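What you see is the complex with one protein chain gone and the rest in place.
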Amino acid sequence: LEEALIFEIGTTETTGVDLPDVDDSAPSRLGKFARTDEIGLPGLSEPQTVRHYTRLSRQNYGIDLGFFPLGSCTMKHNPRLNEKVARMPGFADVHPLQPVDTVRGALGVINELAQWLIKLTGMHGVAMSPKAGAHGELCGILCIRAALEARGNAREVVLVPESAHGTNPATAAFAGYRVENIPATEGGRVDLEALKARLGPDVAAVMITNPNTCGLFEPDMRAISDAVHEAGGFVYCDGANFNAIVGRVRPGDLGVDAMHINLHKTFSTPHGGGGPGSGPVVLSEALSPFGPLPYTARTADGVVHLVEEESAEEFAKEHFGGPLQHFGRMTAFHGQMGMYTRALTYMLSHGADGLKQVAEDAVLNANYILRAMEDVLHAPYADSGPCMHEALFGDAGFEGGLSTLDLAKGLIDEGFHPMTVYFPLVVHGAMLVEPTETESKAAIDQFITAFRSVAERAKAGDESLKAAPYYAPRSRLDETMAARKPHLGFIDPE
Amino acid sequence: LEEALIFEIGTTETTGVDLPDVDDSAPSRLGKFARTDEIGLPGLSEPQTVRHYTRLSRQNYGIDLGFFPLGSCTMKHNPRLNEKVARMPGFADVHPLQPVDTVRGALGVINELAQWLIKLTGMHGVAMSPKAGAHGELCGILCIRAALEARGNAREVVLVPESAHGTNPATAAFAGYRVENIPATEGGRVDLEALKARLGPDVAAVMITNPNTCGLFEPDMRAISDAVHEAGGFVYCDGANFNAIVGRVRPGDLGVDAMHINLHKTFSTPHGGGGPGSGPVVLSEALSPFGPLPYTARTADGVVHLVEEESAEEFAKEHFGGPLQHFGRMTAFHGQMGMYTRALTYMLSHGADGLKQVAEDAVLNANYILRAMEDVLHAPYADSGPCMHEALFGDAGFEGGLSTLDLAKGLIDEGFHPMTVYFPLVVHGAMLVEPTETESKAAIDQFITAFRSVAERAKAGDESLKAAPYYAPRSRLDETMAARKPHLGFIDPE
Amino acid sequence: MRYLPLTDTDRGEMLQSIGASSIDDLFVDVPEVARLDGPIRDLPMHASEMAVEKHMRGLSKQNLAAADAAFFLGAGAYRHHVPASVDTIIQRGEFLTAYTPYQPEIAQGTLQMLFEFQTQVARLYGCAVANASMYDGSTACWEAVAMAGRVTKRNKAVLSGALHPHYTEVVKTMAKFTGDEIASSSPTVQAEPDNAGLIARIDDDTSCVVVQYPDILGRLPDLAEIAEAAHSKGALLIAVNTEPVALGAIQSPGELGADIVVGEGQAIGVGLQFGGPYLGLFAVRDKKHVRQMPGRLCGETIDADGRRGFVLTLSTREQHIRREKATSNICTNSGLCALAFSVHMTLLGEKGLRQLAAENHRLACLAADKLAAIPGVTVLNTSFFNEFTILLDGDARQIVRDLAQDDILAGVSLARLYPGVEGFSRGLLVAVTETTSEEDIETLCSALKEKLS
Partner (left out) sequence: MRYLPLTDTDRGEMLQSIGASSIDDLFVDVPEVARLDGPIRDLPMHASEMAVEKHMRGLSKQNLAAADAAFFLGAGAYRHHVPASVDTIIQRGEFLTAYTPYQPEIAQGTLQMLFEFQTQVARLYGCAVANASMYDGSTACWEAVAMAGRVTKRNKAVLSGALHPHYTEVVKTMAKFTGDEIASSSPTVQAEPDNAGLIARIDDDTSCVVVQYPDILGRLPDLAEIAEAAHSKGALLIAVNTEPVALGAIQSPGELGADIVVGEGQAIGVGLQFGGPYLGLFAVRDKKHVRQMPGRLCGETIDADGRRGFVLTLSTREQHIRREKATSNICTNSGLCALAFSVHMTLLGEKGLRQLAAENHRLACLAADKLAAIPGVTVLNTSFFNEFTILLDGDARQIVRDLAQDDILAGVSLARLYPGVEGFSRGLLVAVTETTSEEDIETLCSALKEKLS
């Protein structure tokens, strides 16, 4: 099972490509910058390369191998049609700066995807270019800031619920805001009265996740939005949990002003071991003029426009009836084209009816797990009604010093990826389970059996869990040592 | 690790495709044959399907995962460029009966590959259509029979060395010949004098493998051919071991009349867990007119022709100056196009220089293993000089009732696929090791270490080997039970 | 060279360790006359991946891909949509680069798949047992004829005239060498297959009757009637199917009394590929015939720990054990194509297969009706599934060639299949699948209308 590092098996003289030998006597325009020293990059022949990475891959777990009950991360099936489409030459082999007449189809993909996002969310415009969820969040908050600045006052405070994703406060802070927490009710929702009490002329925005990170829908969402708007602020919605309501509920109908959408969560572009993601941000009418370049927006005539630096001025004049208001550019080129093609392919496959079914099956699966587990595990909000697409549990009742982490590692030995642990912070030893709609009842039943068994061991104080996993490629790794003496690259032995 | 059968997890109501519902009221031209009963085919949704087969795949061993020292089977690296090329629409998405003007490129592939095969073997023509090695063998023997019949006498006997592949006698018998064995010398070669003594007017052909199945080159090959030709017979060469000499020695120079070439061995089309293969047969000038349809042949003007039923008559008249002599058709359509594209891609990648290096590295690797093992394992022909691309060992000296099979299964626990065992039959407990040229020295050194260790255990009579493997997805399977009570398909539980 | 891991340093070290002074020392047994002084002449030297890909792409582009045409070809090879996940799965290195599963402990992936495949094929064909696949439909057809000889101890096969002509040729070619007697004829170009004529040819020496279903002209012969006639003479009925999708809409040959069912499986999962590799399917209705079957068989068993597992079994029939007494010289199956078939069939499931068949039939009926409305076109068939024969007022083969210039691949002319046979020049086989759009049908109709007016 041990696979050596490429630095241990490759040499600088080995290569897996066939290219002409370097002719040192050839004329050069490199001047004094020509490289003469050794870089230290090992090469492998093609058979060695394929074997190295194939063997490495087998030390990974993925959706193709089993169930990933990761709350807030929506690990669903990745259709291979999407991969095939993304590799079509007209998408994969075009340069972002080709003359626009040679990329009408690529722009068509962006426009079509933008229309889908706008219609699915009931919003007015969408900024396509953000590279990932957190980047999209930043985009949304910057839009809000730009809109407030245009009114003459950026304001100072962003309100964030205690249970928010860590990116929310980080984003607000980056945009220059002070973050204040919103308290939660006993039922795990935003405390509407407390929120109303805090609203005022200094509050720029409320960042809310709905369904929230406890897996619950905010029933007061519309009231919250109305209150915030009345106080002159904006509502930012974290779209990480959009899978629970896609096709069934439109955030625009709830008064949301901006929401990022993780294409790699709700719309099934692959996580790829940590990216690339894609985080378009849908915008209300009030915020649409302030989105970054390039962006798309639907105008009164129903047409969706792609706007870049060059045409922005003209577009703004014609359609917003005012001066240029975009807040700038967040990335080079047009964003994550490769993700757009995959997401659009996924949407077209499911259609409006299929996406509605997605939300329904995702929520059904989560409630099924919630009810199958609540007699074994502490389920803090189980009494307040159905959950959305995630079921939340806590570690109350664990014995023998066993922790949520031990339970998680125990699940690995049962053949499952662990759930999200210690999040949200509002529940002690939290375990957030999100089954998604692409798991079969049989797979979920298997998971429940395994989850119950490990949970019972945790409650019985089964010591052996502390050293789990036993059947993984590695036993528990020493993360403290890694951080204390960081060893972040291979060092050639003397 | 247990993966249920599709019949246990699927249902006839589940499907992984989206097609319109059946409209029973639609008009039909099926008459009384319309199907009404249930077929019993389970379906799975796409996520379930991908997971089922991904999990199954992980119970397999393949070249991508490790070394396959399989004698006579040439398991080498399968370049992914070949896969990419085979999937180009002009090859993958064309019908075999399209008008020839719409498939000029496909015919070009066949012609180009035929030229390569002819030049690499120094032969005159090639029958492309055989579907696999054994099919090619049959083709070669049928050519010989047709040529002899054209002379008025098909003759009765085919001579085959004791060490031949089992397909050789099966093929000869199929073509209506009686099989007689040729004895071997102490040094593991064909006994030239004994062969000469047996030759006569009843001998249609000699089927020889060169390099032979003991991994040795037949130094008398040219003399054998001359003697056979003098006696009015033909020389068939089993091309399974062509990898040892490709690019370095041309069978045509040794007097061979027909030789099949396993594209999936020497030219790296993937084995795919047991096929598809492809077995073109190169032919001498004497045999070329007798090849099956469709086929290609180089004529005096240097052009390679593709000949089908329609044009065969005309072609024969023009280029062979005689009547139609092909022996018929061995398969529908034109043969294994998907394998041709892969093989041609591989040949173009290596070129004449690369293929020569292939043979040299394959032979070097085999000799390296032979010399590294001969002090531990009985190597019957090691004293007679270098081997070719395979090293042969026997079980002499094993203790405690341990067998070659036990050693083979022990190698599985070391992370290697076993070598070919109990073949050739002429060596007791034979182990035939073929490393191929695509293994690195490091991989071979690892193998030698493991092989020596298991061999030493076998010689020490280590009982534990009898129950090996321990670390595979399954322990030893009961093959006797499988054959005694054949259970060849899933039966629904009552 | 990118596929060769040995470095010159490695080579030197290895030569030294085996005591050879140069690589030539290892080739001393090669006769002088056959020693070459360098790379073989007239062949190019090694090339980069980019250069090779470019060359092959150039050859690929000289072909008219079906996707770029209005496409109506069948005659034993059918174009269907293959889900993208099928190709992803067969490209898994563990499937693609695996060897024949002779070491079952580390080949359960291939073996379980084959066990599932055998079950799928047996059920589709209405049979008891299917094997792990053969080269293609035509060779499977010959193997069935040979098997019928072993079972009945007779050697006269009666072939329906409406059997695919390539299949007929393969059977005849092989029979020449085994001495089997083959009775065959050309198809009768009539609305219904000539069952009576076929039945009349069965006698007491007949080992088997071979009937294609649907037949080469797309018609549906009454297998049950033929089965009865064959059985009454002690002969076996071999049914041949070249379009497995049809069996989602029509009764299986096994149900109708066929003893051996063989066919081409390419239509499910495999693709056109200019004719190969394809997938031979082979099944027997009665379990008692299993030991006479050719080809590999996968069976269930248990391992030393009592867990279910699968192995290749009954290999005593095969050449590597029986040598010259084997049931066949076959030693390869179409493993990867069988995997593609099995994955696609699993994605379809019964529901999907029936929907797919219904959609094929619907579009074929639509096409037949539209074509029949064109002056100068007659639809021959009364019964068909997704392929039928039309007769044109003109030379069908020339018309096919002409239409190809406009990227219309109109079908397979009977003259292509039966070159030189009298009276077939007007015939054109037209296949319609779910990949055929209604627009494609319009395109074909307009072109024919113009051509024939």
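All chains are identified by letter, namely A, B and C, in their written order; residue positions are counted from 1 within each chain.
FYI, a residue touches a chain if its C-beta (ideal position, glycine included) is under 8 Å from a C-beta of that chain, and two chains touch if they have at least 3 such contacts.
What you see is a predicted model; the values in this text were computed from it and never measured.
Asker: Among the chains present, which touch the one that was left out?
Answerer: A, B, C
Asker: Of A:254, A:379 or A:465, which residue touches the hidden chain?
Answerer: Answering carefully, the residue with contact to the hidden chain is A:254.
Asker: Any idea which of A:152, A:328, A:401 or A:493 touches the chain not displayed?
Answerer: Answering carefully, the residue with contact to the hidden chain is A:328.
Asker: Any idea which of B:15, B:59, B:209 or B:262 touches the chain not displayed?
Answerer: The one listed residue touching the chain not shown is B:15.
Asker: What is the set of chain B residues that contact the non-displayed chain in the whole complex?
Answerer: Residues touching the hidden chain, for chain B, are 11, 13-19, 44-48, 50, 54, 79-81, 83-84.
Asker: Footprint of the hidden chain on chain C, which residues?
Answerer: 2, 48-50, 53, 81, 83-84, 88, 91-93, 347, 434-435
As a working rule, only the chains that are shown with their structure count from here on.
Asker: Which two chains have the most C-beta pairs in contact?
Answerer: Ranked by contacting C-beta pairs, first place goes to B-C.
Asker: So the centre of each chain is just the mean of its C-alpha atoms; given that, what is the distance between chain A and chain B in Å?
Answerer: 49
Asker: State, to the nearest whole Å, the distance from the C-alpha centre of chain B to the C-alpha centre of chain C.
Answerer: Comparing mean C-alpha positions, chain C is 20 Å from chain B.
Asker: What are the residues of chain C that contact at least two other chains?
Answerer: 1-5, 46-47, 49, 83, 85, 87-88, 93
Asker: Find every residue in chain A that makes contact with two or more other chains and list them.
Answerer: Within chain A, the residues that touch at least two other chains are 18, 45-48, 50, 54, 79-80.
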